[in-house]
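Only a single protein chain was left out; the remaining protein chains are all shown in position.
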Amino acid sequence: MRRWLGVFFVGGSIAYRGLFNWIRPATYIPTMLGAPLFQLIFFTKLGQYAHAESRDFYIVGNSIQACAMSSVYGMTMAVANERWFGTLGPLLASPANRSAVFLGRGVPVLANGLLVSAFSFVAGALILGFRPGVGAVIPLAAVVVVTVLSCTAFGMLLGSIGLRAKDFFFAANLAYFLMLLFCGVNIPLETLPGWMSAVGRCLPLTHGIAAAREVAAGASLGHVAGLVGTELGIAAAYAVAGLTLFRVLERESRRTAVLDAY
Amino acid sequence: MRSLKVVASGFQMNLKMLGTSSFFLLTAIVQPIIFATVAFYMFRAGGRNGTLLYAALGAGMMGVWSTTLFGSGGMIQWQRWQGTLELGAAAPPAMALIYLPFSLANAFTGMYAMAATLVWGRLVFGIGLHLAHPWLFVLALPATVIALGLMGLVLASTFILYRHANALSNLLEYPVWIASGLVFSTSLLPIWTRPISWVLPPYWGILAIRHAALGGAVWGPLGMVVLLGAASLLISTITFRWFEHAARARATLSLT
Partner (left out) sequence: MAVIEAIELRRTYRTSTGVLRRKPLEVEAVRGISFTVEQGELFGLLGPNGAGKTTTIKMLITLLLPTSGQARVLGHDVVEDAREVRKRIGYVFGGDRGLYERLSARDNLRYFAELYGVSGKAQRTRIDEVLELVGLKGREQERVEGYSRGMRQRLHIARGILHDPEVVFLDEPTIGVDPVGARELRRTIADLIAAGKTVLLTTHYMFEADTLCDRIAVIAKGRIVGEGTPEALKAGVAEGRVTEIDAFGVDEAAVARLRSIEGVTAVTVEEREQKQLLVVQTTGDRELTAPLLAELDGFEVGRVSSREPTLEDAYIALVTAE
């Protein structure tokens, strides 16, 4: 047990530091904090100009989506970059428990995603006048935690795919942009064509953002329990898929040496 | 004459490289289309249907900026990874001259972004391209694209010095969209941002393009575009020299 936890926490955070490309402050601040901040301003002002939805609609949506920089890109890097550095061999030759190795990397990614989202909400409050009721803050935080967890789990699946796929960078970027369109970040799901909202409902963020909007407007946690539960289910599904794919790839690699080639 | 040849050959080579990269496909086609779609839905929800062309042109320009930005930064970073950055510094022609064609090629790939956005808008959202002043439009669009390319050249010079300038690229995408008033009016922004908007080529560029399409004064904004483009070119020759000197002093040309 102790060994599992060691690999999970310590191993996970060291690997994250080694593989996450934007870890230095000079790269972290512009990418993880600067860009989401301006994204928030952009869409909120655009929504205002187009007379589309309320200001809070955009602030909640974009602040939660802000975690995607970490949870999608960061998580993908934390897994797929092993290939780039050639450290997959020594990892697989070790006796370490695979689920601890794989899931452990999600912890720093989750923490990072929460930090970014929180930063975005605070910016929304300071710059754009976001004022949820005092009683809404804790429920909102809870919903955000679940949603970021779900997005991180999605990133795990992408990371596993990235271990094998030739040009995963393209796929990760594509996923990021499609989430911007399908998950109700800036467009209510009801206004999207049927197939788009169907895809959105299978992706992370969608249910969490919907729940967060209601909570920010004053609804209780119990009221959005269904949405939150769905988001949690999605998180579990993606995490399991990512871990399973990782193990399948490892097995396949022992048969066909496919993970060595890069 | 030699300079023109350097520019021309660099231009050709860069276009070829960009044509084969999935990164290009992403920034020049996929990203603009997705952002345009979001903008279209947002404008449609607001019920301002007549302004969908406004949104289309703005979204297209957003794409031009993205390709310029990531292209310029990526070009230098790519050279750094390939180890050819030092070669460029050691070669006789001035660095600004060597990278000018790359920047221009990048900006022209931005035309793909504009074209993709307009075609997408027409096919999926029924946005017709009715131009009030067609000839001025044909003039304003390339002029703006070139000016943006030159703006990208100045950025590229900073990337020579800073190894992690890619992060800076991430940071500069949205702010330029915001300050240039590409898809919403700058009247929504605080007054102190006005001067920032006025020195950005895309601010005047989108005005020129928009007025050429929807009606309004084109020559004023167009003149500003040309002026700012020329200024960017001048600034870039200075900054290239500065930053290259600093990079050689700090020995960061070969580091990845």
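Each chain gets a letter, A and B, in the order it is written, and its residues are counted from 1.
Rule of thumb we're sticking to: a residue touches a chain if its C-beta (ideal position, glycine included) is under 8 Å from a C-beta of that chain, and two chains touch if they have at least 3 such contacts.
Predicted model only: the values in this text are computed from it and were never measured.
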Legend entry - Where the missing chain makes contact, among the chains that are shown: A
Inset, instruction - Have a look at A:Ala15, A:Ala123 or A:Leu203 and name the one touching the chain we're not showing. - result: A:Ala15
Legend entry - Sole residue of A:Ile29, A:Leu91 or A:Ala237 that reaches the chain not shown, by the stated touch rule: A:Leu91
Inset, instruction - Using the touch rule from the top, list residues of chain A that touch the missing partner. - result: 2-3, 6-7, 10-11, 14-15, 17-19, 23, 85-87, 89-96, 101, 253-257, 260
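Here is the rule we go by: only the chains that are shown with their structure count from here on.
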Legend entry - chain B residues touching chain A - in the complex, by the definition given at the top: 22-23, 25-26, 30-31, 34-35, 37-39, 41-48, 162, 164, 166-168, 170-171, 173-175, 177-178, 183-185, 188-189
Inset, instruction - In the complex, go through chain A and note every residue touching chain B. - result: 22, 24, 26-28, 30-31, 34-35, 38-39, 41-42, 45-53, 167, 169-170, 173-174, 177-178, 180-181, 186-188, 191-192
